[in-house]
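Please read the structure below before turning to the comments.
Only one protein chain is missing; all other protein chains are in place.
Per-chain numbering from 1; labels A and B assigned in written order.
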Amino acid sequence: MSNQDHDKTIHEFIAKDYEFGFTTNIEMEQAPKGLSEDIVRFISAKKEEPEFMLEFRLKAYRHWLKMTEPRWSVATYPDIDFNNVYYYSAPKKKEAKLGSMDEVDPELKRTFEKLGIPLLEQKRLAGVAVDAIFDSVSVATTYKDKLLEQGVVFCSFSEAVTKYPDIIKQYLGSVVPYTDNFYAALNAAVFSDGSFVYIPKDTICPMDLSSYFRINTEEIGQFERTLIVCEERSSVTYLEGCTAPMFDTNQLHAAVVELIALDDATINYSTVQNWYPGDPKTGKGGIYNFVTKRGKCQGKRSKISWTQIETGSAITWKYPSCILVGDDSIGEFYSVAVTNHRQQADTGTKMIHIGKNTRSTIISKGISAGVATNAYRGAVKVNKSARNARNYTQCDSMLIGDKCSAITLPTVDVRNATAQLEHEASTSKVGEDQLFYLMSRGISLDDALGTIVSGFCQDVFDKLPDEFAVEANQLLSLQLEHSVG
Amino acid sequence: MLEIKNLHASIAEDDTSILKGLDLVIQPGEVHAIMGPNGSGKSTLSKILAGDQQYQVTDGEILFNGESILDDDATERSLKGLFLAFQYPVEIPGVNNAQFLRMAYNAKLKYNGEEEVDPIEFDDFLNEKLALVDMNESFKDRALNFGFSGGEKKRNEILQLAVLEPKLAILDETDSGLDVDALRDVSAAVNKLRSEGRSFLLITHYQRLLDYIVPDVVHAMVGGEIVKSGDKELAKELDKQGYDWVANV
Partner (left out) sequence: MIGLPMSKEDMEMDFLGEHSAYGGTLTIIDSESKNPYILEFQKQAFEAFKTEGGFPTSKNEDWKNVDIDSLLETPFKKAVTSLPADLNSDIDIFVGQLSQSARIVLVNGVMDDILSDISLLPTDVRFNRFSNLNDEDSRLLEGVMDSGSAPRNPFERINSFQFQDGVFGVVPDGVVCERSLHIVSIVASKTPVVAYPNLVIKIGEGASLSVVVTHVSLCSGIPSLDNANWLFDISKSGRLDYLNLKATRRSSNVIDTMQVSIAEQGEFNGAYVVSGGNINRNEVRVSLNGEEATSNMVGVGICPDSNKLYTNTTVDLNSPNTDSQQFFKSILGPNSVNEYSGLVYVAPNAQKVNSDQLNRNLMLDDSSRAISRPQLKIYADDVTCTHGSTTGQLEGEELLYLMSRGIERNEATALLISGFAEEIADHIKNDRLKYYAEENIRSALMNLQMPA
């Protein structure tokens, strides 16, 4: 290959087809497009919610009306018409109640099977329970009964609202209040479903829990809400995956995730995000992923760890954060964000140190190719009360090609002299010499690139559960295939 | 095995001419050595043979097993059986050495239409090769060349040579930066890898290496050309008299 060809192909992006771009033809029940108090009431009624939930939603809705859409991220996109969105879309129920596996529509089962998420318990790899969410509702939760034997609740949010109203009342909005931001308010008003996890005292959740989010309807907004409560001395590992069909239009995904860890509890939350990123050439379509994720380490020695592999979405805008209230609590954030073609990502974390001896670690790897924008935005705050707080932050960027950009925007704000904070960042490109060396050992160009990039991300992959690490690595390679020539 | 005809090459970026009509023929099983002063173009030759795009071939031909390889990229050349032990092996953080070796090994197996090996099979195979080059098993778990000492990097190159079993191995200044003991180890490993079907091209500044790996043919390279060829005695002569002697021939 001549040097000229080489240069040419660096600028040329050949899209690897998005694997999960199909749609499911199934009869859906939808609320009319647009947002009003009536829609909020409709959603609440549809879910047969108790009064307190409707009140929560209406308060949030009224607050949302007073807010303006934030625009401070690095991403640029046309205005969103919030009245041109379906706020509720669910597969039509064939029977009165969803719940047992036998009642799940076979078409939906096939859909999730195609996505590699079989809903039949015997088919699923042992050790992982799944909550499958299709547009606005949870269609199935596996291993529910088995988990319940140990007191572990893993069910759809809707079910939790009726079955465990006290826990919901106590914790809903306690970490992300509806006043928090525009999208959190919107979510609080119209969220339709999501997963609920409750781990009782002294319980190590016997299997990994996982939610799989599938957007199917064009012009839908998916507003799911996840709440995980881990009581004293308990722990859970939670995995989250997402895909969507390819449409020319953009779909809004504005989720809220709240985690609460009491004394000595540990929550590991991993996300592999593979929403449809839009057309590689034109940038048309794709998901707007505007998500608020926050965990509160309320108890002493509690720990919340976020791991995210972000390969999809047209725009990613999220900051999984930790509020470290309990003394000796620990917050962690490990992130790999890949943007290629016309994707835009503005992601990072906030670590708020309040308790004594609180510790946090942030490792962020941003990879940017094509004409994509990849920004890390982070804040570490140490309050006056947080004696001996510690933070270590490392954020590295890798650029592939000369048309993309890498942006690093950290803030460190310290108000206690006993705190110790360290922040490091570097930027590198994929070296021609590295590619040549690997190729001279018989490794193809794409594999060489994949190898270098996954080496760059190793610190984060090490933190993922094994099964996810393999998936993450494959996703990364797919995402960057043919990004150099 | 290798036939280079009237090779002209320059740096792609600024057209600086480096090779100016180089000819070289290496038969199967032969060991050739190219000696030359700094800037004679001998390391450039090795990079060009391996397919480095920093250089462009402006004239001439490179035939490997009778076929031109000028249009092949570095991967293709490697898969065809050409191996370069780098003068400065590249550090790649985060990439596990053993995984990398298996990846390269499997790429070759796949190319040859053979079954790829799983990590357990490969581990046994790799342990043998480690013993051959007298390397510690801890090398497997380290990141590729990352944080290696100069000597460790050179050993790692020979380990790759042993794993990939190429038809032609080019050793670019493998002796530089090695102390006498390391040089002896590396040379012994190379000698064990010599075989009837495998040729070697040694590129070196000093005659010292050739005491350990005895070549069949020695070439003196000056100003981008081979100016004199002979047997191993030529190397000693060059060491004694310097390159001016051949440059002025």
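The rule is simple: a contact is a pair of C-beta atoms (placed from the backbone, for glycine too) under 8 Å apart; a residue touches a chain by one contact, two chains touch by 3 or more.
Predicted, not measured: the structure shown is a model, and the values here were computed from it.
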item: From A:Q30, A:S405, A:S444 or A:Q458, residue that would touch the chain that is not displayed; value: A:S405
item: Among A:E55, A:D145 or A:E422, residue touching the chain not depicted; value: A:E422
item: Absent-chain interface as seen on subunit A, which is shown; value: 384, 397, 399-429
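As a convention for this text, only the chains that are shown with their structure count from here on.
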item: Complex contacts: residues of subunit A adjacent to subunit B; value: 1-3, 6, 431-434, 436-445, 447-448, 451-452, 454-459
item: Complex interface listing, subunit B residues touching subunit A; value: 12, 50-54, 56, 71, 73-75, 77-79, 83-84, 86, 89-90, 92-95, 100, 103-104, 107-108, 111, 143-144, 160, 164
